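Let's turn to chain A:
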Amino acid sequence: MAMTTKSSAPVLELRGISKAFTGVQALNGVSLKLYPGEVHTLMGQNGAGKSTLIKVLTGVYTPDHGQILLAGQAIQPQSTLDAQNHGISTVYQEVNLCPNLSVAENIFIGRYPRKFGRIDWASMAKQASELLERMQIRIDVTLPLAHYPLAIQQMVAISRSLLVSAKVLILDEPTSSLDEKEVDLLFSVLRGLREQGMAILFVTHFLDQTYAISDRITVMRNGEREGEYLASDLSRVELVNKMVGAPAATEATAASAQTAAAGDGTATGSATAAGALGSASAGRLQSFLRAVGLGRRGALQPMDLEIREGEMLGLAGLLGSGRTEAARLLFGADKSDSGTISIDGKERNLSSPRDAIAAGIGFCSEDRKHEGAILDLSVRENLILALQARSGILRAIPLKRQQQLAEEYVKALGIKTASIETPIGSLSGGNQQKVLLARWLVTDPKLLILDEPTRGIDVRAKQEIMDYVTALCKKGMSILFISSELPEVLRVSDRIVVMRDRKAGGEYARGALDETSVLQVIAAGDQHE
Partner candidate 1 sequence: MFLHHPLFRPLAALAILLLIDLILVPGFFHLEIKDGHLYGSLIDIANRAAPLILAAIGMTLVIATRGIDISVGATVAISGTVAAMLVGGTMVMNNGVPEYVANTPMWIALAAAMGAAVLCGAWNGALVAGLGLQPIVATLILMVAGRGLAQLFTDGQIITVYYQPYFFLGSGYLLGLPFSLFIVAAVFIVTALLLRKTALGLFIQSVGINPVAARLAGLKTAVLIFFVYVFCSACAGIAGLMITSNIKSADANNAGLLLELDAILAVTLGGTSLAGGKFNLAGSVIGALIIQTLTYTIYSLGLPPEVNMVVKSVVVFVICVSQSAEFKTMWRRAFPGARGGKA
Partner candidate 2 sequence: AKPLVIGFSQVGAESEWRTANTVSIKDAAKKEGVTLKFADAQQKQENQVKAIRSFIAQRVDVIAFSPVVESGWDTVLREAKRANIPVILTDRAVNVSDTSLFVSFLGSDFVEEGRRAGRWLVERQKKTPDAVLNIVELQGTVGSAPALDRKKGFEEVIAGNAKLKVIRSQTGDFTRAKGKEVMEAFLKAEGKKINVLYAHNDDMAIGAIQAIEEAGLKPGKDIIVISIDGVKGAFEAMIAGKLNVTVECNPLLGPQLMQIAKDVVAGKPVPKRVVTQEGVFPAEVAAKEFPNRKY
């Protein structure tokens, strides 16, 4: 398909775009061509400049140098609206919708259906429902967006962008909070748009998805364009190497990159392979935390859960199956209305995050924008916040020690930041995520709950983080791992609890399940009801 469009002129062309922020050259002479009727994927490590490029393209930032050509004409989009009027429609990395407005309004705001000059609410709701139904989402569109989990919000953002009859559609990591089924749906929608001749610029960290949909791939590295390739010409390993740096990079990097590439490719295979590396078998371990009948009306049906010392417990399940809710209850972020939690055999009342932290639990939330990052504060301050909270307000951690910790973790997790005093808000999405992970790692918790910790993190970083966490696990830290990426869960967990319909659906030891069988467990549950 890409071949057919090759001959036509590009709809959108970027020439030598540069953009610097104080202390960072985010983009340096980047050029890019988008042809009608193709999916063009932008790949690169965290902080490579992908989001910045998109923001320049859509008028959020003004480039320092360079040109944007739309159908051969130079344009200077001044705002998102301006870009939209030029036929460029965008879904940004951080969901940019209004939580207080209804789902339908979020889709239609700015282009309401009207009757007698006023907004036609009924027809708007109907159209919105239909639109979402095309993506197989059946929800009450008249409720405020804030009612729904991040994934739904993401789908709403995508539906919104589909509504404009745009020539160019830009999606910045739209799939990071979607599960596989939804990704498939999204892709079939995108394929349809491609048929109609739309040019699609797509950003993702998932190699599978890249290959499933792209015609062409542009790799970015350190704010520069590394190269542009036809998807069919570029192997996974090559791609990863190009993102990470020359193949001549250190052996370790290349090796881990390859594992990552391989891991993403063949999930079940590597699960067993990784299993060999795993810690001691689950059965022998001591129980750390035991929850009995833990539940909350309307969110989670009473469930039992046991987490053992030094084990990685995976929580698998579809979107909205209640994983996040379970994690929040364990952490005391929400109050449970049934059940008990005991830690080290003693019953504990975890009624606030403080209690949980005191009991040695850490929780890395899935919603980094609203529940994680304190945007105006520096990387250092964000990083030590939980540790400081635990040691109490009066015992301030000396600045020296803070800096040392921050430097240490910036290095250990490969956080790309101008300095540890940079506000976390100006870091790229993936790097913010790493800082938040570090926030919990410095507290040296006995149990770390990771809710979608690898969301928005590039392949190599993902591998590094999982390696890091696995190593901690071996040293005795327990981990509750929640991820929408089934292969990843299967690969790293010692045990897996599958959740569906907001209750625990079953517990399985490593190796007892593969991807298809998990899906079967979930499906079987559905048949039961």
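Note that contacts are C-beta pairs under 8 Å (C-beta built on N, C-alpha and C of every residue); 3 or more make two chains touch, one makes a residue touch a chain; residues count from 1.
Selection rule, in plain terms: all candidates are chains of the complex that A comes from, given by their letters.
None of the values given here were measured: they were computed from a predicted structure.
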item: Pick from 1 or 2, the complex member that touches chain A; value: 1
item: Candidate 1 contact footprint on chain A (complex, rising order); value: 331, 333, 352-354, 356-357, 363, 365, 370-377, 381, 385-386, 388-390, 392-397, 439
